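Have a look at this one before I ask anything.
The complex appears here without one of its protein chains, the remainder shown in place.
Take a look at chain A:
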Amino acid sequence: MKEIEPSTNEREFVLAALKDGARIDGRNSYDFRTLRLSFGSDYGAVEVQLGNTRVLAKVSCEVIRPFTDKPTEGFLVFNTEMSPMASSTFEVGRQTDEEVLVSRLIEKAMKRSRALDTEGLCIVAGEKVWSIRVDIHFLDHDGNLVDAACIAAITALMHFRRPDVTVVGEDVTIHTLEQRNPVPLSIHHIPICVTFAFFHHGEHMIVDPTYLEEQIKQGDMTITLNVHKEVCALSKAGGLPMKMDQILQSTKIAVVKVTEITAQIQAALEADAKKRQTSRK
C-alpha cells in the first residue's frame, strides 16, 4: 500500500512548533522517547519499545564449517527483513530503499564495529565454528527503526547464552542447556546508534524522530558510539549540507544519550539475571 504523505496543515504545524523549540509529542529537541526492554523466557529474545516503535530481536546459533581463508573466525549474521506488520508500505519480497538503508546501517553498526568477538566462536580451527544469527523483526513503525533495532540487537546478543562445548582430541561434545550452564558471548563494546533529523535547512536538529517527523525532515544523520566515546560508525547519506561544528555538537549530544541507554540496558540485563536466579532456586 502506498505511503500517505502528511497533509500541508500537519507539516506546517510540526515545522512551526519546531521553530518554537517544541515537538508534537511534548519532548524536548534532544530527548529520546521512553525506552522499554522486555526479555523472553529463553535466552537471546528481547522486545524493545521506543515510544510506539516496537522491535523484536532473537539470537540463535548453529555449528558450521568456517571459510578456508579464515579458519578461526566465527560468523555473525543479521536478518533484517521487514514485514508488512510494521507498516503496510513494506511489501513481502520487495525491498524498499529505506529497508536497504536501515539494514546496511545496522550491519555497519554491529558487525563492522567488531562488537562481537568472532574469534571466540571457534570450536575447532578450520572445522567447526559457531554461527550467531540475529533475527530482527520490526513489529511497529513509528520512526527511528535504526536506533530501536540497534538497541534490540546488542541487548539480545548480551542476553544470549550459547551451549557449552568440550573438545577432547578430535571429539567435540555440545552440551545441552540442561547438562551444563550455557556460556555468554564475549562482547567487546556496546555500540548504540543515535539518529538526528534536521529541519529548516539545518537550523533545527532533533534526536529520535517519530514517523511523522521522519516524513517531514530535510536530512538525517546516524552516529554510532559506545560508552568509551569512540565513534563506531557515522552515516549521513545526503539530505542537507551540514556545518562541521554541527556534526561535533551532535556527537556531544550523542555521547550523553549513549551513556543513558547503555546504563538502562545493563540495568535491565541485571534485573533479568536476578529474576532468573530466584526462579531457579
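The rule is short, and it goes like this: contacts are C-beta pairs under 8 Å (C-beta built on N, C-alpha and C of every residue); 3 or more make two chains touch, one makes a residue touch a chain; residues count from 1.
Basically, contacts and distances are computed from a predicted model.
Set against the options "RBR-type E3 ubiquitin transferase", "Exosome component 5", "General transcription and DNA repair factor IIH subunit TFB4" or "Protein kinase domain-containing protein", the UniProt name belonging to the omitted chain is "Exosome component 5".
Interface note: of A:18, A:45 or A:76, the residue touching the hidden chain in the full complex is A:45. Among A:22, A:101, A:139 or A:269, only A:139 touches the chain that is left out of the view.
Within the full complex, the residue among A:88, A:186 or A:249 touching the omitted chain is A:88. In the full complex, the hidden chain is touched by chain A at residues 1-2, 40-42, 45, 47, 52, 54, 56, 58, 60, 79, 81, 83-88, 92, 133, 135, 137, 139-142, 211.
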